[in-house]
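Worksheet: the structure to be examined is printed underneath.
Up next is chain A:
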Amino acid sequence: MSIDLRSARHGHALAELKSHVSTGNARPVLNEILAALEKLLADGTATTIDLGALPFAAGDERMLDAVLGKGEVAATLELSGRSQVEETGIPGVWRIDHYDPNGETLSRFVEVTFLPEILKSQREDAETGLTRLAARLEELDGQTH
Partner candidate 1 sequence: MNNPYFDLLMWARGPGFDIALTILIGGLLLRVVEIVVLSRKKDLAKPKGSPVLQGLKTIFTRSVPRKGLIKEAPVTYIGGYIFHIGFAIAFLFLGAHIALIDDLIGIQWPEANKALIETAAALAVVALIALAWTRITNPVRRALTTFDDWLVWLLSILPLVTGYIAVNRIFGDGTLMMAIHMLSAEALMVAFPFTKLMHAVTFAMARYYNGSIQGRKGAES
Partner candidate 2 sequence: MADQPMLPELMKAHGISRRSFLKYCATLTSAMALPPMLAPKIAHALESARRPSVIWLSFQECTGCTESITRSYAPTIEDLIFNAISLDYHHTLQAASGHAAEAARKQAMEANWGEYLVVVDGSIPTKNEGYSCIAGISNVEMLKETAEGAAAIVAVGTCAAYGGIPHADPNPTGAVAVGDIVTDKPIINVPGCPPIPIVMTSVLAHFLTFGLPELDDLGRPKAFYGETIHDRCYRRPFYDKGKFAESFDDEGAKQGWCLYKLGCKGPTTRSVCATVKWNDGTSFPIQSGHPCLGCTEPDFWDNGGFYKPLSTPAGDYRKFAAAAVAGGAALGVAGGAIGRANKARAARAHETVDAHDLEKKS
Partner candidate 3 sequence: MTATLERGLNALREQIDAPVASFFTSCVSCGLCAEACIFYKETGDPELTPIHKLDLMRRVWSNEYTLFGRAKSMLGMGHKITEGDLTKWERLVYDSCTMCGRCTLVCPVGNDIAMMIRKMREGMSSSGHAPAELVGAAERHSDYGSPMGKLHTMLAAKIKAAEKETGIPIEMDKAGVDYLVLLSAQEIVEYSDVLPALARIFKKAGVTWTISNEGFEATNVGVQIGNRDIARNLVSMVVGAAEKLGVKGIISPECGHAYQALRWEGPNLIGRSYDFEVVHIIELLDRLAAQGKLKTKGKDHTRLTFHDPCQINRRGGINKEPRRLLDMVADNFIETEDAGTMNWCCGGGGGVGANDRAADLRFKAFNRKKRQFEGVGAEKVVTMCAYCHHTLDEQLELHNMDSIETQGLTEMIGEYLDDEA
């Protein structure tokens, strides 16, 4: 959760200060990602790391971003609030951030997988889509006749 400092005076200074704070957790997470990637390539097992489950400060975040870098794919999902899915500069390593309708962070993950499950069209949704498409075509036909 982001800390919401109401006082702008303090807020700015604090944000500046916080961006330099590190917990030292970035390095172990990066090692975990390395191992997960090896595993993915070896037997296809995907791994998800919950960044909300361990102390992770702005400094750690910066290190993670700097090492992984930017990749080729970025997607914004509108799922009762925004979700951001990006492939990092290391193919197979994805960053997934979920936000609520107010823009507050809900959860943050690193997924090591070929394609994050959430990007795929879900069978249930596709079923709904099929029904919806059929209905629309029917409606379209009705209008033309």
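Candidate selection criterion: all candidates are chains of the complex that A comes from, given by their letters.
By definition in this document, a contact is a pair of C-beta atoms (placed from the backbone, for glycine too) under 8 Å apart; a residue touches a chain by one contact, two chains touch by 3 or more; residues count from 1.
Worth saying up front: this structure is predicted, and the values here are computed from it rather than measured.
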Interface partner of chain A in the complex, by touch - 1, 2 or 3: 2
Residue ranges of chain A in contact with candidate 2 within the complex: 1, 3-7, 10, 14, 47-50, 52-53, 77, 79-81, 83, 96, 98, 100-102, 104, 106-107, 109, 117-118, 122-125, 128
